[in-house]
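Excluded from the complex is one protein chain; the other protein chains are retained at their positions.
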Amino acid sequence: MKLADPRLVLLAIALAGALGFALPGHATTLLTEALILALFALSLDLLVGHARLTSFGHAGPWAFGAYIAAGQLLVWQIPLPLAVLIAGLATAVIAIPVGWLCVRTGGVTFAMLSLAFAQLGFAVVFKWNAVTGGSDGLAGLPRLGLPAGREVFLLFVCGVLAAAYLLAHGFVTSPLGRIVAAVRENEQRAEALGHDPRRIRLVVFVLSYFLAGVAGALYAGFAQFVSPELFFWTVSGHVLVMVVLGGAGTLVGPMLGALALFYAEHELSALTESWGLALGLLFMVVVIAAPAGLMGWLRAAMGARAR
Amino acid sequence: MDPLALFTLQVLNALSLSALLFFIALGLTLIFGIMRVVNFAHGAVFMLGAYCGVAVQSATGSFAASLLAAPLAGAALGLAFERSALSRLYAREHSAFLLVTFGLALALTEAIRLVWGADARQTELPEALAGIVFVMDEPFPVYRLLLIGAGGLCWLLCWLGLQRTRLGLLLRAASQNPTMTAALGNDVGRVRAMVFALACALAALGGALAAPLLSASLGLGSNVIIDAFVIVMIGGMGSFIGTVAGSLLVGFAQTFGNFYVPELALGMTYALMITVLVLRPGGLFGRPE
Partner (left out) sequence: MNITRRPALAALLAAPALSGISRAQGQPLKLGVPTAMTGTWAALGSQVVRTCRLWAKAVNAEGGLLGRPVEFLFEDTQGVPANCLRKAQEMVERDRVNILLGLMASSEALAVMPKLADWNALFISSVNGAGSITAEAWVPNAFRANTSGPMGARALALWLRNSPQTDFFSLSLDYAWGRSSVETFEGLLAGIGKRSIGSVFAPVGTRDYSSFITRIRQANPQALYIALTGDDGTAFLRQAAQYRLFERMPVVTETVDMLFTRPAGDAAIGLVGGSRYSFAYDHPANNAFVARFRAEYNELPDTYDGEQWQALEVLRAAVLKAGATDTQSVVAALRDLELNSIKGPLKIRGCDGQAEQQGFVVRVARREGFPVPAPEVIATFSAAEVTPACRASNFT
């Protein structure tokens, strides 16, 4: 059974959901946040790993989705599951014009454009006090529409993550997904075959932003709080590190990378004030020692055993 | 205030800001253009330069010494990092550089806090530089004039270096076609090491020059890095003239924007970058990839 077999992944997610009933409360809460970040990283992998469009602005859709969800919870009392879906769709809608502008470019230009849009989002949310709460953000978001209890919430997050994974996996293995890969590998040839690279990339972009918006909305329901820091480039940097650390292009790798980075940072920051130094050095070592990220290392380990 | 005096003052303000931005942007464009590396740690190196500058000035009492020590420290760090970490990654994907420079930024920021503590550090300018000149009856700090001069001098030296020296020729060739340059028998590896060291030296020098205005503090690094990226992208990656143009554009936009429309100032730089990149993806003077 391959490492990235979808059945295995779904099983793992289901197990994680079940863990909520076994773990102590605070550990369940941590796991919930980690899985939301896994979804966030999964969404970025579609762009970075599958379409090879490195984005420095993925905090944009994440925060946008979070704020849209916050608005729905606070103002219209919309139950969270529906709010998450609506937030994702709203993010997808805004991804169309943003994406259209971004996918005309590639490489570092694409990265910087996406960064610029995310920072623009930061500026707007920061200043628009009346609607967004400005620099203090919006607190006390009610967690509507779900039975109480963090175990239930964890199950909900697992459900959304599983659905998102199936969607992403389905896309990647679909004919359209294969065309994306073709465009990635050899744009000119794909174009010669009649595909419009820009339109193809736009599709991935919108899908990626949709899932990121969903992740952000989940986060708003989880933390019951949103603030402009969610847009900041440090968040974009973080999720990008998760993807690269885990192994871009594998879908599973970035999810593992998210879990790894989240727990590493959490434990390190509790252990020492100089966690930044330790983490920084760790990145440098990992990137040199494990070129294909965690997935590459795991595969090599499994492959070696198989021999 | 007399409108002409106001305008002149603002122009001088903008030029001094542009000069400061130029130092950090120049290094970044060198790294972008020649090595195609996105250097997340550039802001942290700038910060290191500020701290080193203040430390050396406190110890020796000489501002000039700080302007020598800071770029040396930057170059040393750059060289060490390039040789030990960066050079192993050239054959790999861009994302590898991302991770490794991000790691350097984190590690360096914390190292600075460990060495110098959490409080901001400062020293006083030497008498000669702490004065003012009167521009149309309005006081303007001598130090800012020095900054403008330093920026201009740096620009001149770099331009001459690029145009008139063999190293400059090598750099220009390597930025246009690294494979060919290597095939022609040049040690591209050594070029890369020198470029990275030089870029870090410039960033550190920028930090030391900024310290009298800003003082050395832990927030410096993350603050300037985005502005630096914006300039390089607007001007065009790897383009020397583009960096000059970008620094001036951003410097003037921020200075005049802060004066006339401060409410919009936060988003303005990004709106500017989006506009430029959408109309000219390679930046004003660069080439699209």
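Of note:
Order as written gives the chain letters A and B; numbering starts at 1 within each chain.
Please note the rule applied: contacts are C-beta pairs under 8 Å (C-beta built on N, C-alpha and C of every residue); 3 or more make two chains touch, one makes a residue touch a chain.
Please read these numbers as outputs of a predicted model, since none were measured by experiment.
Residue-wise, the contact with the chain that is not shown comes from B:L218, picked out of B:A65, B:L79, B:A182 or B:L218. Check B:R121, B:R172 or B:R280 against the missing chain and you find that the one touching it is B:R121. Listed here are the subunit A residues that touch the chain not shown: 24-27, 29-30, 33, 126-127, 129, 134-137, 139-140, 223-225, 227, 229-230, 266, 269-271, 273, 275-276. For subunit B, the residues touching the chain absent from view are 1, 6, 9-10, 13, 16-17, 20, 109-110, 113, 117-122, 124, 130, 132, 138-141, 143-144, 210, 212-215, 217-220, 222-224, 254-256, 258-259, 262-263, 265-266.
Here is the rule we go by: only the chains that are shown with their structure count from here on.
Centre to centre, using the average C-alpha position, subunit A and subunit B are separated by 32 Å. On subunit B, the positions that touch subunit A within their shared complex are 32, 36, 38, 40, 85, 88-89, 92-96, 98-100, 102-111, 114, 222, 226, 229-230, 233, 237, 263, 266-267, 270-271, 273-274, 277-278, 281-282, 288-289.
Against subunit B, the residues of subunit A that register as touching in their complex are 48, 54, 101, 104-109, 111-113, 115-117, 119-120, 122-124, 126-127, 233-234, 237, 240-241, 243-245, 248, 274-277, 279-284, 286-288, 291.
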